[in-house]
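As structure tokens, the structure follows; a few thoughts come after it.
With one protein chain removed, the remaining protein chains of the complex are shown where they sit.
Moving on, here comes chain A:
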């Protein structure tokens, strides 16, 4: 190839259109080619219809398209009707029309006859099932289409519904807030300040004098993001409580042995799990109740600490941080603490290593709450109001003090000058004394089997007094030996014992005193039992003494002794029983049974040998029998000879 410049070669198709005009600048204007219909018309113009044969019908439709068709027809007609050239050219048309008319008339007649349904009836022709079966694909497509339209309609309707529901929800949320507010108002005091709704959860309207304001605020919680899912415990109303009342609190009252280290004070932490909330309560209700409880606990503790500081007592009370410590009895410590947990920091120990024994006295905590509420009530009681206009505020009886000339003793009895702390200390003392008494009696009962000690505690008690009936009996001889029955009235600091025989003994709070007393009563019981047994067995009681002055001195109580003689007078049994020294039983035999008879000239008659002579001690521990009285019965039976 030579490296000459490329030559441009252009190809052009032959021009098949006629040039209509050439412009001065050289552009050629072509005649636009004829369209199909125009072409057809041109061709049709060339046809000379005057030369055509008899079948020229172009009146039916004027479409040029049919001209060619009609052109063909006359050619065919020419072929068939060649042998009838004399016929009119419209004859076939006329015949056709006539036959068509006939057909139409027949059809019309048939239809009118069928309409009457008297002579003719229409019967559908059974379809050939195989002929009318459409292919399955078509069926599927048609069904799909129809379902699609139906689904679209439903979706449109659903969309409309959901929109209206959303609107309703918004409205309802507003209304819900109002209904919640109504419910809140039915249980708590509310007032409107400006555009805020404030409430009062303090006890001031119930008679409290605590200076805490106790106001909470009600917050509307309705503007929520609708797209987000609502939390389960959603409430359109929320309350905001004062920050120092958050969490939960309770007052722990416990009695312990005196803490040796005073540095441990003030470090009481709690934790008691908060009680499970009921299913139907609202969150705000739970919050408000907890805050009110915290407020009441604070009030109680403030009152107690104020009294602890002001009231002078023999042993001063210690108030340290959240704890008040006082000494009801020597060696014992009563601690009242306010345990307030804000609930923010969780307990770091998931489970405590060893659960401390819960020495929290729930009864005293409940009593503290009750006493505080009673104090509130007194401030507002009907005893105070209504009152005469000229009389000062105070108890109703105090108004009578003037006109009735009450003296000081009567006036002091009217006035309540005992504070909350004193009352709770007295109650704690009583509880402690009662539990210790019970422990003493139970330990004695388990330790000593003969005689048996029974305690019947009374069901109905006072906060400051309880009573128990103690019976000392021997097993198997309850009906005979029932002379020792003690009624113990346990007070705040003392125990008063009333004996069956009328003696009244006052015991102090010392545990040892009660124990010693019961031991001495048990020893006396044995001797009483012998006395009763003698009556049953027919033996005669020769002497009886509750407190003998002979023999070794007992450190607990006194020894008692009894002497009984057999029915025929031959034998005598002497019993001496002491709480410490135990029992000593001596049997006196008639003189005739002694081994060595002192010979003397004084006694001449043989009858004197029937008198009782020397006595011998019985090895009581070796005697058969399960308890003292049983052994005694066997001994008596052995010494009563058969006739």
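Just so it is clear, a residue touches a chain if its C-beta (ideal position, glycine included) is under 8 Å from a C-beta of that chain, and two chains touch if they have at least 3 such contacts; residues count from 1.
Operating definition for what follows: contacts and distances are computed from a predicted model.
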item	value
Hidden chain of the complex, named as in its UniProt record, picked from "Mediator of RNA polymerase II transcription subunit 20", "Sorting nexin 5", "aldehyde dehydrogenase (NAD(+))" or "Proteasome subunit beta"	"Mediator of RNA polymerase II transcription subunit 20"
Hidden partner chain, touching residue among A:402, A:502, A:549 or A:641	A:402
Residue of A:390, A:446 or A:621 in touch with the missing chain, whole complex considered	A:390
Sole contact to the chain not displayed, among A:19, A:147, A:363 or A:411	A:411
Touching residues (missing chain, whole complex) on chain A	390-391, 398-399, 401-408, 411
